[in-house]
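Of the protein chains in this complex, all but one are displayed in their positions.
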Amino acid sequence: MQELVDSLVADGFVPGGLPLWVAYLGAMLVFGGIVVFVFILPIAGVTTWVERRVAGRIQSRIGPNRTGPAGFLQWLADGIKSVLKEDIVPSAADVPLFKLAPYVVMTGFVAAFVVVPFGGPLIIADLNVGILYLTAVTALVVVGILMAGWASNNKWSLLGGIRSAAQIVSYEIPAGLSILPVVMLAGTLSMQGIIGHQGWAPWTWHVFDNPFTFFAFFILFVSALAEGNRTPFDLPEAESELVMGFATEYSGLRNLLFFMAEWGNLYVIGAVVTTLFLGGWQIPLALADHPVPRIVLQFAIFFAKAYFWVFVAVWLRWTLPRIRVDQMMIMCWKYLVPIAFVNFMGTAVWMVLFPAGVPAVRVLLSLTAAGLLVAFARRVVFHVRRALLTREELSFNPLSTARVMSRG
Amino acid sequence: MSLTGFEVEIQREVDGGLTTEDMTLSMGPQHPSTHGVLRFVVRADGEVMKEAIPDIGYLHRSIEKISEKVGWHGFMPYTDRVDYVAAMFCNQGWAMAAERLAGIEVPKRAEYCRIIAAEFNRIQSHLLSVGSMAMDIGAYTPFIHTVREREYINDLIEELCGARLTFNYMRIGGVAWDIPPGWREKALSFLERFEPLIDEYNALISYNKIYTERLRNVAAISAQEAIDYNLVGPNLRGSGVRYDVRRDLPYSVYPELDFDVPVGSGELGTLGDCFDRYMVRMREMKESCKILRQCLAQLPQGPVIAKVARNFKPAAGDCYVRIESARGDMGWYVVSDGTAFPHRCKIRTGSFAAMSIIQKVSRNLMIADLIAVIASFDLVAPEIDR
Partner (left out) sequence: MGLGTYLRNIKDAALTIGDGMAVTFSHLVRKPFTLQYPDRLPDGVRVQDTLPFRYRGMLEVDLEICTACLACERACPIDCIVIEAEKDKAAGGLVMTRFDIDMAKCMYCGLCSEPCPTGSIHHTPEFEGADYSLESLVRKFVKAPVIAYKPKKGGETDPEIAPILERGMRYVNEFASPEGGSTD
């Protein structure tokens, strides 16, 4: 973005006499505003729509379908409703902390978008410590959640806040360790650099580069889910135990901010995983002299890949039960961290042994992944067939047990 | 510290100049997962509980006292409300008690109709129990699926007796409505649809690693402890005790039917843990399907109600009737004084007994485990408080 502003100044678009830092500040506010209001908030909102529709279909029911076509405007209606709701602050709560907590969480979440690549050159700032910055800034969320849990003056919220702190801090380790193999392979921490190291074809992606990065991908995805407080790691907001965990006492706009941070975070998870392991926005065509279609195509590919993982996170939420606190810790420290270490060392050894990688292994891993998908599809077909043993006349729809009552 | 009529003993520890105190939480009457209006006062050290003291009575409606006012026939709809999740069994208990006091013999076809209705109700109750247990552990989908299957059974019973929850199907001397034409085929096609779905639930949730890790070795109750604390039904059978009123003190036409009594075996953890109780319920649903197929095939002809006076006055005396409700051995102790109104009716329910063991079992469990324990005992608050 800095180059863009510099070129605009050089072309004379900025009124003369303004110092450079004012131009930068203005550009920051404008771009930041565009990204937040045009991309982040709608993404968080649309993700709720996707979640509710997918949840509905998984549960044999329709999701929201009244507001807008196929219920597409439900999130807008819910958002407006939340903003207009009564603002309740518990009388015994620690008011400054209580009011500040949602903003801290939102800051931690929105600040991550600075380094999320949208496609091609579309990135707010391609920091040369990109992925490290992202990991650091998303950890800010812990502070916000702890503040929320403590300031609510509610024992259940406190339990939720403490659980969340333990969870997020613990799962930073395997997440960080799983990022390291990719960083070693690409040789850079910058997001665009990592994407540049991959190609468009699946066997050029980092995930299929060697068996260690293959497992590192799954560990990163699981750890990212844990950091985002998503089922199976949603103990901090475990509905059946703690009503809403750390967010129990929040209503109206503050509640909305917490949950927008959660749903928006899903996209960040998808974007991170796509950038690091799945080839980012690489497209097969070069399109060197058609920048606009090229950027559009890159944006579309990146968005599709990232949103697929949002869909997987939603799908997992409605499939899996919740893990208990001590089991979560066991899983992190006894399973994910050792395996992440093994991946890290293994990638290092692999890079020493095969500096340019082994194409056969790449192709083999891609085929393995394809094979797993095929096996999964067959299992789905098995379940569908088994459930369709019903005869159509038996339907719980009362219209089929029609017996018209004649009134004489 | 006192919490409305409760004296909870808090432990304080002094450790190097720092005083720590237990946390007292009220898993209050309003809570998303206490299966009705129950309250637990939890004394905890962070996540680990020292004790969970149950507090009941929020759903007390004086049903037993009402029986003394409305009379023998009029009490039947009230028995539905004793345990509205498994209402047919309560109907059956009351009807059997009145029949035993008056020496009425129920026609064969009526007994078969009763068992058909009761076993469908058992499947419904277990579906709800299994679904809400999964929901409490965090998986919301199986709940919706099991409730969807309940809708099919609701439709069937709606055609049979006109209502979907508070059935009022049975009467003293038999049942109120005969099986309508075409109902048998619908019931059989439901059973054909439902039995493979039990395997689908097992694939989706029962053997899911996260679910089994939440439930195995949690609140393991040995057989002797279960008997000492008066547990009944799937709670008792989960601990390995093969006791089922349908098999050991048979009533109605259960002796003519062939079915197994599934028992917990510690298959994934300790004998008598939450997972065993859960699997006993899943397997009992399959057994109920077996019973239903036999009943629907063996249904004899004949009347479905015996001749009973409208002005029913059984002989003075008392009787204790035991039936195997979805929640276990339900006891009906009814005292008659020869008039048209019962003198006293006392209902002993399985959930009430299960409340007493929760306090003992909750030591050194985590709060998340308490939810699993409550769900695995299949507590329903109306049955506890009546």
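Labels for the chains are A and B, by order of writing; each one numbers its residues from 1.
What we mean here is this: a residue touches a chain if its C-beta (ideal position, glycine included) is under 8 Å from a C-beta of that chain, and two chains touch if they have at least 3 such contacts.
Only a predicted model underlies this, so the values are computations on that prediction, with no experimental measurement involved.
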item: Sole contact to the chain not displayed, among B:R184, B:R293, B:K313 or B:R348; value: B:R184
item: Chain not shown: contacting residue from B:P54, B:G93, B:G174 or B:P382; value: B:G174
item: Sole contact to the chain not displayed, among A:I58, A:L278 or A:A306; value: A:I58
item: Chain A residues that touch the omitted chain in the full complex; value: 54, 56-62, 315-316, 318-320, 335, 376, 379-384, 387, 396-399, 401-408
item: Hidden partner chain, residues of chain B it touches; value: 70-71, 73-78, 109-110, 141, 145, 148, 151, 158-163, 166, 168, 173-181, 183-184, 200, 203-205, 207-210, 299, 301-307, 310
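Operating definition for what follows: only the chains that are shown with their structure count from here on.
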item: Length of the line joining the C-alpha centres of chain A and chain B, rounded to whole Å; value: 42
item: Chain B-facing residues of chain A, complex; value: 55, 58-61, 155-156, 159, 162-163, 231-232, 234-235, 238-241, 243, 318-327, 383, 386-387, 389-391, 393-394, 396, 398, 401
item: Interfacial residue positions of chain B with respect to chain A in the complex; value: 23, 25, 31-33, 46-47, 134-141, 144-145, 148, 151-152, 154-155, 159, 186, 189-190, 192-193, 196-197, 199-200, 203-205, 208, 210-211, 213-214, 366-369, 371
